[in-house]
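I am attaching a structure below and will ask some questions about it afterwards.
A single protein chain has been omitted; all remaining protein chains appear in their positions.
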Amino acid sequence: MHNNYPSVRTYFLVFGALLLLLIATVGAHFVALGPFQPVVSLGIALLKALLIILFFMHVKASSGLVKLFAAAGFLWLLIFFLLTFGDFATRYWVPTLNQ
Amino acid sequence: MIHLPGLNQASTAAGQVDLLFLVLLGISSFFVLLVSGLLIYFGVKYRHGSSADRSNPPATNNFLEIGWTVALLVIGLPVFVWAASMYFHDEVPPNNVLVINVLGKQWMWEVVHDNGRREINEIHLPVNYPVKLHMISQDVIHSLWIPDFRVKQDVLPGRYTTLWFEATETGEFPLRCAEYCGTQHSGMTGTVFVMEQADYQAWLENAAQGTSLAAQGEQLFSRLGCAACHKLNEQEDGRGPLLLGLYGRTVLLEDGTTITADADYIRRSIVDPQAQIVAGYEPIMPTFANQVDEQDLLALISYIQSLANEDGANQGK
Amino acid sequence: MSEMASEPLGREERTPVSSSPRRPKNYLNTSYTARSWLLTTDHKRIGILYMIAITFFFAVGGIAATTMRLELLTPYGDLVGAETYNKLFTIHGIIMVWFFLIPSIPTTLGNFLIPLMIGAEDLAFPRLNLASWYVFMVGGFVTMAAVIFGGVDTGWTFYTPYSSVYSNTAVALVIVGIVISGFSSIFTGINFIVTIHKMRAPGMTWFRMPLFVWSHYATSLILVLATPVLALVLVLVGIERVFGVGIFDPSLGGDPLLFQHLFWFYSHPAVYIMILPGMGVTSEIVAAFARRRVFGYTFVAFASLAIAILGFLVWGHHMFVSGQSIYAGMVFSVLSFLVAIPSAVKVFNWTATMYKGDIHFDTPMLYALGFIGLFTVGGLTGLFVASLSFDVHVHDSYFVVAHFHYIMVGSTVLAYLGGIHYWWPKISGRLYSAWWGRFSAILIFAGFNLTFFPQFIVGYLGMPRRYYAYAPEFQVYNVLSSAGASILALGYVLPLVYLLYSLQNGRLAPDNPWEATGLEWQTSSPPPTENFLEPPIVTHDAYERPSATISSSTGGQP
Partner (left out) sequence: MTQTTTQPATPAWPTEDEKLAREREVNALGMWVFLASEIMLFGGLFLVYFVYRFRYPAAFAEGSSELNMWLGALNTAVLLTSSLTMALAVHQARGSSRKTAVLFMLLTMALGLLFLAIKGYEYWQDYQEGLVPGLNFTYSGAEQQAVALFLVLYFVMTALHALHLSIGIVMVGVAIVWGQIRPFAHDPAEPVEMIGLYWHFIDIVWVFLFPVLYLLR
């Protein structure tokens, strides 16, 4: 598990990418993207998170089990988001059954 | 319809719910008897020391496992579909419905009829006529439950919830608060009086104290100075949106979204006007949250609904 | 943060045990000092520490329950006032859910047995295990302090805006207590998941593990993934109370339904935390006392996982009448029907295990049969309340109270007692009186049904939950229920008496008193501190009965 840890060079490369993405996300704030604004900002944040997980946290070099556990947390969160938003989005829909 | 002792079926929904109960009871009894019967049978037959044939006991049987899983689905899902369709039907009131406002507050129910008649912990309503209870709470979450009608609906603070039914028997039926709401939660009970149509009208008329709800709303409308900004005819253009014919219409808001002008919209526009600015108007309306209580809001909303009626452009209350 | 760093695994080398006439050295008699108990990292001793703690909390919750049942003998509030009654049912709820049911089987039997069953010396993080006990005790004391400083009257569900704005009781303090004890669940969950993955003996593949371990693996998934959301929502309620800001308070722009979503996202999986370990215990007991392999092992194992995963999708069935959207209600209803399937599969498999078995009706088997019967009733009434239009009628009524008590008390407590009686020889090295065991099992089964079956009826007839004064026509059912409660209370006291009695003068237990399979029965009773004297090797399936121990009955196993 420890022989294929990323080299120091990789760390600095990843760090550089993270800073660039930071600049990108701040830049995107000034561009009037309208409805795409949250999509872009969350997309960049997701990308940064993936970079950190895969390289800084060595998940890329870890066993399948660690990858599974890393993904499990986010998967459960997705369940939570989807079903809760299912309620909030459809709360005021009134079926036109009887009219 | 099969009648369960101690609980009469006094609404259109009651018979269906009781039938669903009996079907579920039947299915459950079958499985309970099946499982306990097998447990007892195997227990006796294969008890230690008995000379039953115990050769090559099966370790597993995929056919059996898949079989009873599919069987459970085949039995379960139709029950879900039936129960869901009943629920779907019970949640949406028909058009021609008598609306009664119910105000839940810590530990009593205050009922306000459209003609202004008020009652505490009692609801008088006609038989064989769909009735919609338009409910809101003044403090915590309550829940209006009328066991004999098999209906229940939480009463939320800050938002109107509705509960509709059609009583099929005259008489007195208990109503109870089902959601825990504090010290006297168990004291928050009352009675529903279901009366013949004629008796109901007579009851409504003879004891009507003072003005109807809409009229009370009109007095409030002028007293609070709403008329200063909200004009009542198309000619004058006031600083506030025109309220004539507003109820039931879809309104375009400042941020581009549209919303139907129902009771909730009007209530929120009075209590928290900044939350929904109508397109083309300034956010200058102050909040009236501390000048009106829930009853005044009911009166104002009833008044605004009546404005729509004169205009004739209203799709149902 | 708890130290995760490893501590060197230096153990004195294993010397064969000298055959002194006195009991050989085991985890109990290695040392009797308080320090050896309070600072132990031995999973077996921590299991016993938990057992003592939750027995105390079970007593507190039980006293609250009996007082409520006495009050409900009459339709009017004459024994205790409304204030006190509301505090009683809140204490009963909080203590029983978080300080007895959730820790009951995982932290006592789970802690004690999982390393033994998979052939490990201890759990993956022994010191984290001790930390989980201390966190549990601190949470328990803070909660008991809140109870003593005037109690809480919000119900264990803490619905806002009552809990955050209108209740003037020690809500913030009890929230601190519950959140602290939440860490205990997370630590136990972490320990079990990593131990089951990484510390199995050679040859112990996933499908050679006992079903007890499978059910605890599924339970740990829920413990780890659901508990944080409870801590979050209770902290938000605490913040709202202390700073008067409106996260869930509608008058300040919040939404009480969002509280219900967050609360039930934890609290429904929490009921699966309570039942899954009970299923694991039942699988072990039925297999042992029917002297047979569990029927459909893989289906029962995957059913545990299915329950854990589907259990996260169904919380909305608590909110059918709460003003939740109709469509969400329908989605949650169909998912609730699906989550019932794995439970039913398990019940059928236990029943099929009895087929062609060699059934011994010892005390644990009576508890397991009681579990299967009552869990079938509890589970099926779950389908009643999952049907939308029926739940509209019975939501927040005694029908629902009866349903969840059939699962929590009828199933989980019976399984807990069954497990205690099944592994008591292994835990204490002593045998208890078989007659008293059977008698108390039957007494509890009878008392339980008399207590909770009338509640189904009175709930359907219209008696709401949490009423201390009710309509006079419901009195007959409540009197029956209170009568049953007194029998049940007696039934629960009996095991405490004869089990403690057996500690001193029970007969010494052999290593495998019930001729059961499983690694825990291959080591001594009570086991040595390092669990196994020679390294355990697993060569056959979980419940394969080695032909060497053909039971004396005529029809032996092949």
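By letter and in written order, the chains are A, B and C; residue numbering begins at 1 in each of them.
The working rule: a contact is a pair of C-beta atoms (placed from the backbone, for glycine too) under 8 Å apart; a residue touches a chain by one contact, two chains touch by 3 or more.
All figures in this text were calculated on a predicted structure; none of them were measured in a lab.
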Request  = Indicate each shown chain that the hidden chain touches within the full complex.
outcome  = A, B, C
Inquiry  = Can you tell me which of C:Pro24, C:Gly150, C:Pro472 or C:Pro535 touches the chain that was removed from the display?
reply    = C:Pro535
Request  = Return the single residue from C:Leu113, C:Ile180 or C:Ala226 that touches the missing chain.
outcome  = C:Ala226
Inquiry  = So one chain is hidden, and I want to know which residue out of C:Gly93, C:Gly110, C:Gly151 or C:Gly254 touches that hidden chain in the complete assembly.
reply    = C:Gly254
Query = Residue-wise, where is subunit B in contact with the chain that is not depicted?
reply = 254-255, 272, 274-275, 277, 283
Key: Residues belonging to subunit A that touch the chain removed from view   = 1-2, 5, 8, 11-12, 15, 18-19, 22, 25-26, 28-29, 32-33, 37, 41-42, 44-45, 48-49, 52-53, 55-57, 62-63, 65-66, 69-70, 72-74, 76-77, 80-81, 84-85, 88-89
Ask   = Considering the entire assembly, which residues of subunit C contact the chain that has been omitted?
value = 1, 3-6, 8-9, 14, 124-125, 128, 186, 189-191, 193-194, 197-199, 202-203, 205-206, 224-229, 231-233, 236, 239, 243-247, 252-255, 258, 262, 265, 534-537, 539
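In this section, only the chains that are shown with their structure count from here on.
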Request  = Averaged over CA atoms, how far is the centre of subunit B from the centre of subunit C? Could you give it in whole Å?
outcome  = 37
Inquiry  = Quick check: how many Å separate the C-alpha centres of subunit A and subunit B?
reply    = 40
Message = Counting only residues that touch at least two other chains, what does the list for subunit C look like?
response = 257, 323, 326
Query = Got the subunit A residues that touch at least 2 other chains?
reply = 95
Ask   = If you look only at subunit C, which of its residues touch subunit B in the complex?
value = 77, 82-83, 86, 153-155, 157, 159, 161-162, 165-167, 250-251, 253, 256-257, 290, 292-293, 295-299, 320-323, 326, 329-330, 333-334, 337, 340-341, 344-345, 347-349, 351-352, 354-361, 369, 372-373, 376-377, 380-381, 383-384, 386-390, 392-393, 395-397, 460-462, 464-471, 473, 551, 553-555, 557-558
Task = Show which residues of subunit B lie in contact with subunit C when the two form their complex.
result = 4, 6-7, 13, 16-17, 20-21, 24, 27-28, 31-32, 35-36, 38-39, 42-43, 46-49, 51-61, 64-65, 68-69, 72-73, 76-77, 79-80, 82-84, 86-88, 90-91, 106, 139-141, 143, 145, 147-148, 150-154, 156-159, 161, 174, 176-187, 189, 272, 289
Ask   = So in the complex, which bits of subunit C are touching subunit A?
value = 197, 225, 229, 257-258, 261, 265, 312-313, 315-316, 319, 323-328, 331-332
